[in-house]
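Presenting chain A:
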Amino acid sequence: MTAYLRSPLTAVWLILTSVTFASWWLGASGDSHRLGVSLSITGSVVAIALLKTRLVFWYFMEVRSAPAWLRWTCDGWLAGLAVVIFALYSCGS
Partner candidate 1 sequence: MWFFVIGELWIFTCYFACYIYDRGQNPELFLAGQQLLSRGIGVLNTIILLTSSLFVALCVQATRARDVATASRFLALGGGCGVLFMLVKAGEWYVKIRERLPPSLHEFFLYYFMFTALHLIHVSLGLLILVLLWRELNPMPRRRFAAAPGAEQPRVAFIEVGATYWHIVDALWIAIFALVYLMR
Partner candidate 2 sequence: MNTRDQNICLWLVPCFGVLFAIGFTIFPGFVPPLSPTLTAEQVADFYRQNVAQVRSSMILLNLIGIGFIPFFMVIVVQMMRMAIPSRAFAYSYLSAAASGGTLFALADLAWLNAVARPERDPQLTLLLNDLAWFSLIAPVGFIIAQNLCLALSIYMDARAKPIFARWVGHFNLVTALLMAPGAFAIVYKTGPLAWDGALSFWLRLGTYALYVAVMFFVVRSAVREQALEDEHAVAMGVAA
Partner candidate 3 sequence: MSGSALTAVAAPSASVETLRLPSRKLDQWICYWSIPFFYTLFGLIFAALGRIMPPPSPTASVPDILEYMQRPGLRVGMALLALSLGLASLSSGVIVVQMKRMEGVSPALAYAYLTALAVAGVPGCLFPGFVFALGGFRPEYAPEIHVMLYDLGFLSFVGSLGCFVVQYVVFAVAIFLDRRTIFPKWLGYLTIWALVTELVAAPIWVTRTGPFAWNGLLSFWQGTAIFVGWEFCLCVCLHRAIKNQPLEELGCEG
């Protein structure tokens, strides 16, 4: 049972949880001084989220060892999502 826990997956899991706490702290830090639309926090939060999703794709769903087209589709989707988010966000505010 514990033999499996030492696999790389657990390392990925640790990274993900720590990054989640980081983004939480980042998101929460915005409350204290000013509550405004700040591109920097949003940018970093979204970037972290996409990074986490990419980790999930690559390690948990073994896209790492998947055929090339699958890898490209996943990365392509993530990039596309990032572009869409920033485009709509900037044109909005």
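Keep in mind how these were chosen: all candidates are chains of the complex that A comes from, given by their letters.
To be clear about the criterion, contacts are C-beta pairs under 8 Å (C-beta built on N, C-alpha and C of every residue); 3 or more make two chains touch, one makes a residue touch a chain; residues count from 1.
Note that the structure is a prediction, hence the values are computed from the model and not measured.
Between chain A and the candidates 1, 2 or 3, a touch occurs in this complex only for 1. Across the interface of their complex, candidate 1 is touched by residues 1, 4-5, 7, 9-10, 12-13, 16-17, 20-21, 23-24, 26-28, 30-31, 35-39, 41-42, 45-46, 48-50, 52-53, 56-57, 59-62, 70, 73, 77, 80-81, 84-85, 88-89, 91-93 of chain A.
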